[in-house]
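With one protein chain withheld, the remaining protein chains of the complex are depicted in position.
For reference, chains read A, B and C in written order, and residue numbers begin at 1 within each chain.
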Amino acid sequence: MKKFVNDPADVLAEALRGIGAAHPELRVDAENRVILRAEPTRAGKVALVSGGGSGHEPMHGGFVGRGMLDAAAAGEVFTSPTPDQVLAATQAADSGAGVLHIVKNYTGDVLNFEMAAELAAAEGVEVESVLVADDVAVQDSTWTAGRRGTGTTVVLEKIVGALAEEGADLAAVAALARRVSAAGRSMGVALTSCTVPAAGRPTFELPDDEMEVGVGIHGEPGRTRVKLASAREIAKLLVDPIVHDFGDAVGPAIVLLSGLGATPLIEQYLLYGEIAPLLTAAGIDAQRVLIGDYITSLDMAGVSLTVVKADDEMLRLWDAPVVTPGLRWGA
Amino acid sequence: MKKFVNDPADVLAEALRGIGAAHPELRVDAENRVILRAEPTRAGKVALVSGGGSGHEPMHGGFVGRGMLDAAAAGEVFTSPTPDQVLAATQAADSGAGVLHIVKNYTGDVLNFEMAAELAAAEGVEVESVLVADDVAVQDSTWTAGRRGTGTTVVLEKIVGALAEEGADLAAVAALARRVSAAGRSMGVALTSCTVPAAGRPTFELPDDEMEVGVGIHGEPGRTRVKLASAREIAKLLVDPIVHDFGDAVGPAIVLLSGLGATPLIEQYLLYGEIAPLLTAAGIDAQRVLIGDYITSLDMAGVSLTVVKADDEMLRLWDAPVVTPGLRWGA
Amino acid sequence: MSGAVSTDDLVAWIRAFRDAVAAHKDELTRLDSEIGDADHGSNMARGLDAVVARLDPAPATPAELFKTVGMTLVSTVGGASGPLYGTLFLRMGPALASAEQMDATALGAALRAGVEGVVARGKAEVGDKTMIDALTPALDAWDAAASGSAADAARAAAEAAARGRDATVPLVARKGRASYLGERSAGHLDPGAASATLLLEALRDTLAGTE
Partner (left out) sequence: MSGAVSTDDLVAWIRAFRDAVAAHKDELTRLDSEIGDADHGSNMARGLDAVVARLDPAPATPAELFKTVGMTLVSTVGGASGPLYGTLFLRMGPALASAEQMDATALGAALRAGVEGVVARGKAEVGDKTMIDALTPALDAWDAAASGSAADAARAAAEAAARGRDATVPLVARKGRASYLGERSAGHLDPGAASATLLLEALRDTLAGTE
């Protein structure tokens, strides 16, 4: 395993130490493994709390800051945080105006956040939750765990964070969050697996001439393994299922093409050069485009494409100031 | 070769297409392979032009925009741009107030920018050049090509871009650029090689238990190959030669820890957690810290550490607004 | 009908479960690599190490013991298995608190309360390719053998758990991460069913000493 690590068991604690050292505008609660804004939540402002397993950086800790999250609970690598962690984040972030939990749809995240919400409610904190389940690679069904939550989470945290910053109340914040969640679709592809530090070797082996289509963000194999294809063909594999799943015309949209960790930016741009015309042809008007490593899967080579159908309010809130280590503009 | 590409010969042209599609605030001159701000340079503003081989993204094209570069010439992967390209960038960016060429110290970059500067002068454009040669892994000598230019380039482009935005004249802009260049030191380490698309296979092979110390940003082997070490030990390998090269106490500094392309952010933060106390112990006061992929070497796993000794003016200009795809704050 | 199970036996069971998970940590992670995210072994090992660290001094009653175990798992494991295993133990405690005598019937009732808690939380049914595929048949076997000793019941339950675990191989997952793989989840053993089997085998081995 070729990684910048000491003892694999210490990865999370040590990465948090680095985040704390690099970002005076954040506060790291080492005991609870929670990343917070250095400034306490303004009285009356709804707090946004997210979290999940680590290994997806900059998500979520890198999205803590003005205009986005108030706190993020960091689980072990690919392991959702515990209810205690989420409770600590929730209590620390609450200013009395209530807290929105932003939860990606994985059994572990759902259960741990659910327990944390119950505990928080018992402590008198008002909590609403929004679930992100945007991965069109997974067929939805009432009998299964449903779709995974991926790239739409980033867009949601940005947009809803802006609304909370404006002073909207918890009901309004939660309603917008559900609207953004419903408006997003994602699809991922991987050229390699990744190595979970504690496991010490790649999660799966992939021959040099094959790739995984329909992967999530946990280094898992995808829905199908196919022959390695050109960027042009891969662009179709990403765009088609999203377009198909939207069904109706999309119109204005926010588009996120995120590298999964080991894919350099030059390849991401090259691929976006193939994606852009396909989006246009499908009636998706990419009004805002974000390209880079925003939601990752350790050192997996690959990308995920996210399209969020955006109305004027969402676009306005997208453009509002944001000051976080991972996403910053307007201030 | 596992990459998002079509024909390896088309990588640069197609990546530029993606940059153009993603960034309406930029203009891509496809013929000359130049990335410019969409808005022409304001009359009276000194223009900053840089460039180099591709494969280091976001550098340089991703640093074009308000408060940083006016234009960047993009060479083929790891190949300095030609004089024609640099001339085109220079002429397009010049508003009459002259142009600063920011050149990393590689024979190819030096020669091609030199020829471009001669051609530009012949066309009546006033050009000054600054050379970045900050890589302490390479011993300096009048008999050799000297040190490579690496991470200090990013810091220089940011700081000097802010001064140019304020309306300083070419002499002042060039003088500050030389001051920043002289104040920077860098050191890199690689855990893997990278694959140049046209070559189709890794530039070098590195056993699973070894790493390269003292690498640049072109996928080349380093000064020494040693046994794979812990993050704690690697931090020392990076910090010590920089501290030693500075000799004197450094005091306030801007610190950049850049991933080389395939190293995920969680590892970069973990490593920074080890670097930070070493810097402090050595009297380096990291007033500003930037962590992430800013100057890369395709899909190389590794990092480079840059320390720029910074006075108050540099810190003020560092904090000034910047609006580029790769670096953005304050606006 | 032989001697009742003591609190010490239950503490020994938890310690034995920790040891079994530690010994099978890499295997559990390997199983989770095939159809999940390669963390089940480290998740369970981390949680059970934390549990064992809190067993000294040993809790005085089964109810206290299982509360400690459940709370510790919930607060140290994370992922899907943290709340699920946590719930299992948290529900077992109250069920045992009211038992007059800690025999096979009482232990079986406690296990049933625990497993019902897991089902309530996770909504998985037998055949979904989860730990439930080991736990539910184990319960049924326990009940069928509950007229004998707890040791006998545990033997039957462990055997049924192992059969249930092995039966997950051909299944297409409908719950948990493996469900994302669709048809590709078939042909692999579920890691949670494997750890659940270790749990019942640890009980079998512990109680075997009480006969």
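In the analysis below, a contact is a pair of C-beta atoms (placed from the backbone, for glycine too) under 8 Å apart; a residue touches a chain by one contact, two chains touch by 3 or more.
Not measured: the values here are computed from a predicted model.
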Where the missing chain makes contact, among the chains that are shown: B
Residue among B:184, B:219, B:292 or B:325 that touches the chain left out of view: B:219
Sole residue of B:25, B:84, B:126 or B:319 that reaches the chain not shown, by the stated touch rule: B:84
Contact partner of the left-out chain, one of B:61, B:75, B:151 or B:273: B:75
Identified contact with the non-displayed chain, of B:41, B:186 or B:203: B:203
Contact footprint on subunit B, counting only the chain that is left out: 9, 53, 75-85, 106-108, 111-112, 114-115, 135, 137-139, 143-145, 148, 196, 198-199, 203-204, 216, 218-221, 223-224
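The rule is simple: only the chains that are shown with their structure count from here on.
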Arrangement of touching chains [line / ring / star / complete / other]: line
Interchain centroid distance [CA atoms averaged], subunit B/subunit C, Å: 55
Euclidean distance of C-alpha centroids - subunit A vs subunit C, Å: 32
Intercentroid distance (Cα basis), subunit B paired with subunit A, Å: 29
Residue numbers of subunit B (touch at least two other chains): none
Junction residues of subunit C - those touching two or more other chains: none
